[in-house]
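As you look at this complex, bear in mind that one protein chain is not there, while each of the others sits in place.
When the chains are written out, they are named A and B in that same order, and each has its own residue count from 1.
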């Protein structure tokens, strides 16, 4: 079980969180203008890297706030957590 | 039977506390403080069982969890399969038997309790041997929060089994002082009988504490038998010691063959001399101590057979003092004896070749092939292992964050090294944590260890008689031999993982604690490869087996998942309701009267509602309070229809879709004020929909000024339904104008109902005139009872979910999750009318334009009426076009989603999703029931009061 640092509450057990998949995938501004292929890309296609991955977490059993994290999917190591209004940190 | 191998005094056992136990049907006596294994050895019993494949006698080989042989089934106090005799603490009345292979589960429920505790600390130290105690003392003295776990009943680790001194006194005196000091410090927790079995991410370690097993039949029932400790530690020190490595030679599996260090443990900890005539076979200095100690305890040590050409001078001198012959450059090439070793065959071993053998009689053959550091936890934590060719063992490689290893677990086997190593890693860990580290002024004094000779890595002794069946056992529990490994490499296998699977080495209860590294060595020799490159198989949790019930803890029975009940639940119980599980909720399903079955009860409840008035408990509906200047805007984006235009005092039905355009939920929305809406969700989806809305608000539209609050539990909701509902409501809400004009369909009013402030909405899920009375949950039952009393003149009837389902189905109202799966759009449900044409976008809209959504043959919601009005279609029945079934696969058009007997229609009917369903209205299709095809007519989904005159009345 990972220990995840909520930017609002501090470190809490993984069981308090819900996972939200890839971060920084914005809902398209004008969905009607998108081709079926472009729409499918938003709908179903997400990055799936082995290594650092910017992803969303919800502290669902805590403050119920969403935040972003960069986590290494190979080691499960949390490299950074940041609020939604903060830019994605540069991970060396 | 008297304990003939027990010394009159000494050891950690209580010589005055005799215990009786039964093993393999024989009654024996042991002492408090014994393990089952030590008690058996005290009685001269070595053989525990026979082996799984070959039926060979097998005995006690070690004194700990690594034992590959001594498997027992405990029968009393309670049946438990496959424990090692070396880890079962003796209790009075214990009954056990040896297991040749498979354990046996009890045929009755386990009466014991189990629980779990979370704890957090600065330093977790695993192992209370010299390294662990030194680490714990160092950390504890600095004020750190420390947890020390240790698998044995008392601290000391290896010190329990040796005779060394610390500070000029018996080492256990130092242990006792250390434990006393730790016990005196407030932030220190010492857990004995507690095995750390899993090391997970971010310093999370699982440990199993055996709290009452040692009490046997006297274990108090109110105490949890075992406890899982979930320990989150900022730093973990692994001080888990080492396991002695056996030697592989022909006939190495017989009872009476034991690890040398274990024989010392039996002597010093249990006061048991495991044999009278002893031969020691070693490739390492450490076994000499066993020879000396056993000789000093009165055993006859016939010889030390040392495979090395160089043997340690100080030990050979000590042997000479006691008349013990030391044969250097010799090995054991075989053994005699069937159920017990009776003779060791010994031959010179030079340059890989065996010389002429002779025999030495013995009843105890001690072996030592060096030591394997217990790196299991370090490896579980993703620590990389390094092969140490000198030790012939894998040791911790590069350090990993927030963890360190000390003592024998690093390959440091001296007492002095363990003490200094434990203190040093503790000091470093404290520094890393930013805690004040008080360096120990001086380490406890230990006698200087004379210089010895390096370990010889000898993976297996050559076969003296190549024609004989191979009895050079590598994994004794799996009956796997050197020749099995050679067969595997001969078959083309190059990976240790493949050889493990081919031979099953390392798959037994001990997970290869004694066999794994030896197997790697033999494979490497066979392939001409380097052990370092070959590696070893992965160490997976748990370190030692953990009971299922311990892991389940208290999350069983009613605590398995929360049970949610409404404010009116007691009334339902009192009135004989049968309940349905909907999510975590218990909902009244129907209320059987007298001897009614469900069918009779539901027909009665349905008729009562349609003819007069009924009421149900709708409190489980999810309710979400939406407030803020942009509340209407948010709802517009999430519902398919327009919500921002809703007038204060009005209600509107709405559907939500996923981004993929599939229906995910439905419910009603009321507007309380300009900036305040209240919406309902289906019972099962309440939490999901709140999460869904929150996700959009927080992650996509943070600019929206809106707040969401779950109020499901705050409101009790009572639908009052039927032509006489107006009369009933009027009776309890005299100040409310209930006239059609003043209080029309799809509107709501705040009112006083039965003297209680209430919000009453005119909405209907049945097609009847209906009011939904909402009050504070605290008042739920009072208002329910008031409505019940007011309805008495009209024969008011309580109804459950089943009747609700029938009534709504007669009206063609879908239930999300019953008429829909994740593949149904609002259009499929015939709800084109609920899809706003005005809004530029809402969640799901774009997906409606995908090619698949425009197919003419999509499945659509329709009604089905069986041609025979008495036939009830099975829910889940498939719909086909053909009147006779062709051979499979049979093309299917869809399936029956709901099917009921209708009191109002006087017949059976069903809802179904059917390909091109709406085009098929009027057609005859078929539903197979068993081997029969039942003809049905496709109809509109609305079968009752199409005009809606009753609802609007």
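Throughout what follows, a residue touches a chain if its C-beta (ideal position, glycine included) is under 8 Å from a C-beta of that chain, and two chains touch if they have at least 3 such contacts.
Just so we're on the same page, contacts and distances are computed from a predicted model.
Enquirer: Just go with whichever of "ABC transporter permease", "Sarcosine oxidase subunit beta", "Response regulator" or "Probable peptidoglycan glycosyltransferase FtsW" UniProt uses as the name of the absent chain.
Expert: "Sarcosine oxidase subunit beta"
Enquirer: Looking at the whole complex, which of B:53, B:384, B:575 or B:740 touches the chain that is not displayed?
Expert: For the chain that is not drawn, the touching residue is B:53.
Enquirer: From the list B:530, B:561 or B:792, which touches the chain that is not on show?
Expert: The single option touching the absent chain is B:561.
Enquirer: Of the residues B:100, B:348, B:397 or B:445, I need the one that contacts the missing chain.
Expert: Touches the omitted chain: B:100.
Enquirer: Considering the whole complex rather than only what is displayed, give the residues of subunit A touching the chain that is not shown.
Expert: Contacting residues on subunit A, toward the hidden partner: 1-2, 14-15, 18-19, 21, 36-37, 40-41, 43-50, 53, 55, 71, 73-76.
Enquirer: Identify the residues of subunit B touching the omitted chain, counting contacts across the whole complex.
Expert: The missing chain touches subunit B at positions 47, 50, 52-57, 78-82, 100-107, 109-110, 116, 198, 200-201, 204, 206, 228, 338-339, 479, 487-488, 490-495, 497-498, 501-502, 504, 508-509, 511, 538, 540-542, 545-549, 551-553, 555-558, 560-561, 563, 580-582, 660-661, 817-818, 821-823, 847, 850-853, 874-878, 880, 885, 887-890, 892, 895, 897, 928.
Here is the rule we use: only the chains that are shown with their structure count from here on.
Enquirer: Once you find the CA centre of subunit A and the CA centre of subunit B, what distance in Å lies between them?
Expert: That pair's centroid distance is 26 Å.
Enquirer: Which of the residues in subunit A end up touching subunit B in this complex?
Expert: 1-3, 13, 18, 20, 26-27, 31-32, 34, 36, 39, 42-43, 56, 58, 60, 64-66, 75-76, 84-85
Enquirer: Please output the residues of subunit B touching subunit A within their complex, sorted ascending.
Expert: Touching subunit A: residues 200-204, 232, 382, 659-660, 691, 694-695, 698-700, 702, 840-841, 845-847, 849-851 of subunit B.
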